[in-house]
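Omission of a single protein chain aside, the complex is shown with its protein chains in their original locations.
Up next, subunit A:
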Amino acid sequence: MTSVALRSRAWKLLEMVTTPLLPSDYLDLVSPLRAGADLRGRIEAVHPETGDAATVVIRPGRGWRGHTAGQYVRIGVDVDGVRLWRAYSLTSPTNRQDGRVTITVKAIPDGKVSNHLVRRAKPGTLIQLDQPTGDFVLPQAKPAKVLYLTAGSGITPVMGMLRDTEFDDAVMVHCAPRPQDVIFRNELHDLVADKKLRLTEVHTDTDGMLDIARLDELVPDWAERETWACGPAGLLDAAEKHWAEHGVPERLHTERFRPGIVVTGDGGEVTFSATGKSVDADGATPLLDVGEEAGVLMPSGCRMGICFGCITPLKAGAVRDLRTGEITEAEPGVLIQTCVSAAAGPCSIER
């Protein structure tokens, strides 16, 4: 018998010992970061970067596969007892000796997770991790000339690249409201002093928003450079248009942090993703009734919100709890009680 088969037998036997729990439920008590466990990480330190940004040092579990510079990771953090998932760019170099990785988080107004990480997260806290992902990365073959065009926290994936790979000719144009808002400012200036980077800071509070046409004056050879751009949608839209107009769209690589903003309202189009049906719903009819009305087979129970027999994944959009008025937005793993939830704007549920 192979050792793999032997191990799986042993595991089966162990499962018989621990049923209805799994052996991992007990192992998690002592070693949550071990190989074979669900991927988690432990926050080991939180270093402030600016007034509203901080770098979080994470020791990932043994199952961590490593990342490529420029990639991001989804992390699940418990904020006020509720597990919330967000994606953050990895800012550490890929060859860090101690195996730790870092993300750098900018607290956005009303951002539950970002404010928690920047201001309240404590070393020792366990967080959930996904494997790193994203194709905003450098190519295998080094380009001769590089331009990084970033704004605000859009600098974070690029910082991961800067720390990871050195280029002969790298230029960065970075926008932030004021000098003290520039994340990693000291490190960037060190790179400039070492002649590893040419940097233009655009301080939007005094200089105004970056007009993409100014690139000709800031970086005259921009069209010859392989460019990585990350920042607010306005900047990226303008850049994409600019690069396309000059016939070099393939030189531009962009990363957008927030693909869609959920529109909440009163009622909306409800899509049942598994059956492909779509119907309009008002803001007062429970989604359970909406689905049944549309001929979708819905799981149901007490029909008054107490038995949790009707819970269904919310894939997109937002719903309102008819009892409390609370809005729930779609996130991976979010389940809703369809008997007491109504559409709060267009939404999609898995049925």
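By our rule, contacts are C-beta pairs under 8 Å (C-beta built on N, C-alpha and C of every residue); 3 or more make two chains touch, one makes a residue touch a chain; residues count from 1.
The working rule: contacts and distances are computed from a predicted model.
Peer 1: Can you match the unshown chain of the complex to its UniProt protein name from these: "(4Fe-4S)-binding protein", "Pirin family protein", "Fatty acid desaturase" or "Bacterial Pleckstrin homology domain-containing protein"?
Peer 2: Going by UniProt, the chain not displayed is called "Fatty acid desaturase".
Peer 1: Which listed residue, A:L39, A:L84 or A:I108, touches the chain dropped from view?
Peer 2: Of all options in A:L39, A:L84 or A:I108, contact with the hidden chain holds for A:L84.
Peer 1: Based on the whole complex, identify which of A:P48, A:G66, A:G234 or A:G309 touches the chain you can't see.
Peer 2: A:G309
Peer 1: Contact with the hidden chain only, please: which subunit A residues?
Peer 2: 16-21, 25-26, 29, 78, 80-84, 301-302, 304-309, 311, 323-324, 326, 333-335
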